[in-house]
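Reviewing the structure listed below.
As you look at this complex, bear in mind that one protein chain is not there, while each of the others sits in place.
Entry: subunit A
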Amino acid sequence: MIGKETATGRTVRFTFLGLWLVFTVFPLYWITVTSLKAPGDIFRFPIAYWPEHFSLENYTDLFSKADFGVYLTNSLVVATVAGAVATTISMLSAYVLARFEFRTKSALLMAALVTQMIPSFIALGPLYLLMTDLRLVDNRLGLVLVYIAVCIPFCTVMLRGFFENIPDALEEAAMIDGLSRFGALFRVLLPVMRPGIVAAFIFNFVNCWNELFLSVTLMNSDANKTVPTALNGFISSFNIDWGSMSAAAVLTILPTMVLFAFASRHIVQGLTSGAVKG
């Protein structure tokens, strides 16, 4: 397709690709190796590129000396609930935006676009005051509500794309067969869209799982902190304990990487295997 490749071209290409792969993977390798060293070995010369003594002490410390289990649970609960609710709400708005024409439609789409251009942390102060008035500061429900609002615009646009990929004919056929509009939506459209919906949920989940500034602002007490808020506490101390820090980083990154690997497959599937191919 792009012409023949010379032997030199091939060497250059694979050298470059190889170097970039090493550059990409190395930091992840390094944080993992650090986390698996015995705590004392992290600060020892010469720097070891493979743990001399494998140890899970950094990980067990996280749960015994710090409340990492609490933070993980908080993050998991908040991200799951906010991700699921935001996906459900976005499904409804995306459906309407994909299937109907109405006067305020372009204004609504513009309103969604604006939230993507202006970062969510721009109004941290006013948001804090609003949440104080609602008595939702340092409250997991409060954080969930804010995260839902943060997730909705992009999730709506993403799901709208999935809806638009499904031909109208599918619903029309279902409705001719006697299903109501709701029946067509829930029993025909949504099952076809399942891979896209799963991908949208994963995006939401990962974004909430990773979010820092809103949770730092809204969550004060140790019992309510999410993982990023807790990590922010770790790095704010004068002497960072890199053993615990690396273990915490691995535990935070691992779920998102697994989910993303999973989601990308679903997105491709969602785009290529619709029930009716256009």
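The criterion applied here is as follows: a residue touches a chain if its C-beta (ideal position, glycine included) is under 8 Å from a C-beta of that chain, and two chains touch if they have at least 3 such contacts; residues count from 1.
We take it that contacts and distances are computed from a predicted model.
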item	value
Name per UniProt, for the chain absent here [options: "Sugar ABC transporter permease", "Glutathione import ATP-binding protein GsiA", "Acyl carrier protein" or "AIM24 family protein"]	"Sugar ABC transporter permease"
Per the touch definition above, residue among A:V77, A:L190 or A:L212 touching the missing chain	A:L212
Which of A:N58, A:N74 or A:T156 contacts the chain that the document leaves out	A:T156
Residue touching the undisplayed chain, where the options are A:V25, A:L56 or A:A223	A:V25
Missing-chain contacts mapped onto subunit A	1-3, 5, 13, 16-17, 20-21, 23-25, 27-28, 30-31, 34, 42-43, 46-47, 89-90, 92-93, 95-96, 99-103, 108, 111-112, 115, 117-127, 129-130, 145-146, 148-150, 152-153, 156, 168, 171-172, 175-176, 180-181, 206, 209-213, 217, 228, 231-232, 235, 242, 245-246, 249, 252-253, 256-257, 259-261, 264
